[in-house]
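Shown here: the complex without one of its protein chains, the others still in place.
Up next, chain A:
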Amino acid sequence: MPSFQIVPVPQGRITLEGVEETIQKLSIHEDSSEFKRGILPGTLGRSEKGPIWFKYGVQDEMEYNTLDGTGTTKYLEEYVVAFLGNGFIAISNTDNETKDDILSLIKHQFLQDISPETTEFSEEALRKIINDANETLLAYLAPRERSKPERVSGKDRDLPGTDFWDDYGDEPLDKIKVNVDGEETEIRVGFDKYGVVVLYKQSLNLSEQIEALRILAENLFTRLIDPGSYQSTFSDEEEDI
């Protein structure tokens, strides 16, 4: 299931037209390293509703066994970077090294003076999501009392209506899955405290995934994440951004 992390950026700082121009100029092929990293040409996509996206590629090496011994081959991992509008970028959930590479690319190509970071979902944010959701389908919780288990999880078609929720619903949340309103249909989406957003519908293609993220950005993230929560290396200059 596709999973992403969300990067808040200052509203209005990145214009989607500017993104398109920059992306077209950059290519992974310009990287002279043995294992190349960079934007994959031909992956630029744009939806009528605004978002622009591209794929970031990371070359790596894997070993395989042959009759004559161990061989190696290069392979490519692809990660999505989507400019959703409303001050949010979504990037594929990945390891820290690749995430830092992508954040560095965003900083140097689009922001210069600001160091963007992926956001986490606080307990308060997860509670807000549950309160606003049509249904809460899953929750992983970490009870504090000694008499309760270290970890519990519940799955239902709407957990808050169950005895489980009466017993454990107030405990700290690690991860949730909810149904929230989309424009044509509901979006089944998971959030965890580390900031990972999971889209559960298996048949979504990339542009449908990004459309779902755009709706979440517009209707949900704007209410959950403080627009000033991005990292800035020049905090005094924020007023001018």
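By our rule, contacts are C-beta pairs under 8 Å (C-beta built on N, C-alpha and C of every residue); 3 or more make two chains touch, one makes a residue touch a chain; residues count from 1.
FYI, contacts and distances are computed from a predicted model.
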Chain not present in the shown complex, as UniProt names it (candidates "Phosphate ABC transporter ATP-binding protein", "PrsW family intramembrane metalloprotease", "Monosaccharide-transporting ATPase" or "HTH arsR-type domain-containing protein"): "HTH arsR-type domain-containing protein"
Full-complex contact with the absent chain, from A:99, A:188 or A:214: A:188
Residue in contact with the excluded chain [from A:138, A:152 or A:206]: A:138
Absent-chain interface as seen on chain A, which is shown: 1, 137-138, 155, 157-158, 177, 185, 188, 200-203
